[in-house]
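All protein chains but one are shown at their positions in the complex.
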């Protein structure tokens, strides 16, 4: 008889019937030994390591869908991060402007020193007034020239300084609402030509920023919801690819957590990797934009500034990444594993 | 004997052996009849209808992944569309500004009428000069006041108009490069104080727009590449879900095109639906932004305009959607069906 | 070990696959479950590891009604039963070895014990040399033997086999039955569904005979002293 290479001759035909008795060397495992309880399995030191390794598998296998999803998360969080960056800087600009809150009192050209001092006293007597300064006509011309830029040549022609004295002061934040009353009162005093204050501008800008913030929040929410769906899709992909595995593990007596943990870790991994990518991208965008903004500022002669995201916002980014991954995972699990 | 309800008593046990002879009523189909050729199958009038119906199936089944992908395509194309919208409008603004291309010649305060006319003649003699105007000092003050806004009160104090005569003209587009030479020549003439022209500003703005366009193109390309990957993932999902079906159809003798067509249609459908969504969203954004921009313009006293995308750009959007879907489909097909 | 009390199972299609089936198998027994294609053999087995629930009547395993097990208790029941599925249910994305090892992992066995026990189970069915291959590259009969190795590697107190020799030649079929006999001698309870009456007759183990969802009393069964319900 030709030897049957497909059936190792040692075991099934010849040694098959005797080999099962060899299990005697392992008495704890005899046919009838009770299997471990759920708790014992799940608390076993290897459980989470195994689940995490299983979750990492598709990334290590360079699964296109997993890396794509990670990139998508990174991009979405980068958009969110860029938006935060804009808002943070717009807010800084606004509060700096609000802090300025300069009120300027223009005196008549014919004003007398007496009147100037009188007006200064009245202003000082009001609550919340700070940084009161008197601007002499000379100083005023310098400022006007700076403001007119290229056309300042016109002013060189003036034979006599046409500008009057003026007074500047700021108002403490809490008393800001009084500014318009104060402006009216001062405007009525003798020797005062007119009063201007930029509170109105600040209010308009604040309204614009509020709208931006609102639109941004709505858009970010939609964006993140879509990304959660994408994550959930990717995990659905894994679940479908492992549908047989899950069914078979169920039949072999695997616990719910044992089956689900790898998918949850998978979502979490995608989210965290995505967040890491987003931090990197946002950082790169920041430095790119920083150069451009400074350049632009120089070109238009304005001193622009750009701050990076504060730590709390960076934390929010990482948290959003993790949350996206987990929400995506649980969406898929509840739809495709508990049915 | 108890009747075996699981085996219809009519057929297998009793009538089984005789029923195959009934095929005689269909002589063309006898065992040995040649099956149709590939061409005949593929050109059959039902082929594309069937493939399209099969492709629509997951959408009709409300497959989360298919609709998500469609939304993702829509969002990506909307971002692209919004970007185009910005560029189109920035370009319009730029070309309007370039059309302005105003050159202003400030005369000395002491200029004589003779000199003024002389300068005007020289300017006129140059090619490409249009719209030459003389601005009297009175008119100049009105303009300066408009420019200074709130601080124009200062000018009221002037006892004597301190501003000189000036001349304004524009240059035709093709002769624009001559502006700086012309400016130098005029600047050297007697009675001329200084020459200013805003060509430099236009050049700076053009540089900014060019950078925007470059960054935008790079970003759009990346974005669309990612979206193509997402589409390809969704189709991969379908392919995996139908892996057995594909294998079995291969074994049954299905042609390549017969197997692939539904997936290609599926990608195309996703892309076109996404493009439709993008048109809708971009339109909505446009009308939303239009209100905001006009509002903003009013607040800051500038006349802002916002045009919608031209037809060609809308066509590009639809084309991009279709291309995304097809590229995604072919990516998946080549990776998962031809292996 | 296993008790069926007037079990009826109607599938959602309205088809009555089991009709008032009653029987009881004591711990440590070895029974064959025979019957024509579609008689209800697989359905009986599915009820035991709760892949199906009875429409009427009750199924007890180890004295507990499987229908009343909570979601959390089900895995423990299944870890106590080694099932050989009619369609094998192997995983084709991992090696022969890993297929068997999975059963031990799921049951939470000490990792150091896994390799030795997996090798022994594979040797019992003659697949030790195929350890590193993918099951897809095994012949039909080899896959069936792999399913047997996986079901027995944990040495569960109860082994349920659905047509375990359908893809095996006579010689290999006898070898598998001999393997079951060894398990039986060590105290394992066995229930083996098959359509091969010759195979069942050869061994002399009691037979439960089914026809159209009901039981037919069998001589070897009554001689074994088992209580048997009437077929519908």
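Going in written order, the chains are labelled A, B and C, and every chain counts its residues from 1.
Quick note on the criterion: contacts are C-beta pairs under 8 Å (C-beta built on N, C-alpha and C of every residue); 3 or more make two chains touch, one makes a residue touch a chain.
Note that the coordinates shown come from a computational prediction; the quantities given were computed from them, not determined experimentally.
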Contacting the left-out chain in the complete assembly, out of C:8, C:58, C:86 or C:186: C:86
Contact set of subunit B toward the excluded chain (per top definition): 6-8, 10-13, 15-17, 19-23, 26, 29-38, 40-41, 44, 46, 50, 244-245, 247-256, 258
Hidden partner interface residues of subunit C, rising order: 11, 13, 35-38, 41-42, 86-87, 133, 137, 139-142, 144-145, 162-163, 166-172, 195, 197
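Quick note on the criterion: only the chains that are shown with their structure count from here on.
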Closest chain to global C-alpha mean, per-chain Cα centroids: A
Label of the chain whose CA centroid is most distant from the centroid of subunit A: C
Centre-to-centre distance between subunit B and subunit A (centres being mean Cα positions), rounded to whole Å: 27
Between subunit C and subunit B, distance of the C-alpha-averaged centres to the nearest whole Å: 63
Rounded Å distance, subunit A centre to subunit C centre (Cα mean): 57
Junction residues of subunit C - those touching two or more other chains: none
Subunit B residues counted as touching two or more neighbouring chains: none
